[in-house]
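Report on the structure given below.
Complex shown without one protein chain; remaining protein chains in place.
So, chain A:
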Amino acid sequence: MSDQTQTDRARPEPIKAVPVRHPGRWLAIAVLAVLTAMFLHLILTNDQFRWSFIFNSYEPGKRGVMFTEPVLEGLRGTLLLTVTSMAIGVVFGVVIAIMRLSDNWILRGVAFVYTWFFRAVPRLVLAVLFGNLNILWDRIGFGLPFDQQIGKLFGIDDLNAQFYSVKASDLLAGFVAGMLALGLSEAAYMAEIVRAGIQSIDPGQAEAATALGLSRSQVLRRVVLPQAMRVIVPPTGNEVIAMVKDTSLVAFVPVTFELFFQLNAIKARTFVVLPVLVAAVIWYLIICTVLMVAQYFVERHFGRGYGTAGQARQRLRNIQAEQGSSSTAGGVT
């Protein structure tokens, strides 16, 4: 019935209406345009920026401050520190999250205390603290714990049951101290992120997997974590970017093998302040831009995707999901 009436009637003229004016919007755009012009004018014409100091040569016979050897070395240090401390953070974070969700109250308690401590203490304080922890020990080794005390119990003076040890001030200083301070602190945040991810998964998933005879670790690795990744990845991207910037805190350990420390050293030596800071800003902008692009792709992968599936099938699913309901694919991430 209704089909017929529709075909019978002529299609009305497309609507041609005068759009609503938005004078406020135009005003805002105008203000922003002026501000942008002022900013560009400032950085292009003000010679205090000393762009050639930054890009070309900061001293006769040397490259610009951004590309000089110690700064590039520092950049490598910053990236290495980011990667290693994030790796520590993710691995420990997953372990602590699992402890936090354990049936055993001791494991839960330990995980809670860990998270409590490392979230409460500022990273700057942790960095300085870890740089000075080595005064607690002479040597740090791996072997039987409490070996000296146990030796005394049996009447042996100075029992040494450490099969490998190094001088504490060699091991727990500089880079390693900075890496541990950042990594252990990161683990506390990652633990919360992973816990939220795991808890967001319907318990029916774990139940179905358990009923099939999967072991506890298989349930976690095969069923729960792959789904939890969709919730875990976006905040983890934030954490990585925050970590890049927080690596500059290890200058207080002190670690010299770090971007901002190296730039600061040049600043102190040449008494040129602003251009060195601008160089630092540019490097951090570049690193974070690269990471944000990477995060976009990783998020897209997990947000729509379903880890173990073949790429082609995944794409097919994505297309069909998008056609079916446009909210599911994009809405999740």
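Assume contacts are C-beta pairs under 8 Å (C-beta built on N, C-alpha and C of every residue); 3 or more make two chains touch, one makes a residue touch a chain; residues count from 1.
Everything that follows uses one rule, which is that contacts and distances are computed from a predicted model.
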Chain not present in the shown complex, as UniProt names it (candidates "protein-glutamate methylesterase", "Fe-S cluster assembly ATPase SufC", "FAD-binding protein" or "ABC-type polar-amino-acid transporter"): "ABC-type polar-amino-acid transporter"
Chain not shown: contacting residue from A:V91, A:A208 or A:V273: A:A208
Touching residue (missing chain; options A:R222, A:K245 or A:R300): A:R222
Chain A residues that touch the omitted chain in the full complex: 202, 204-205, 207-216, 218, 222-223, 226-227, 306-309, 313, 317, 320-321, 324, 328
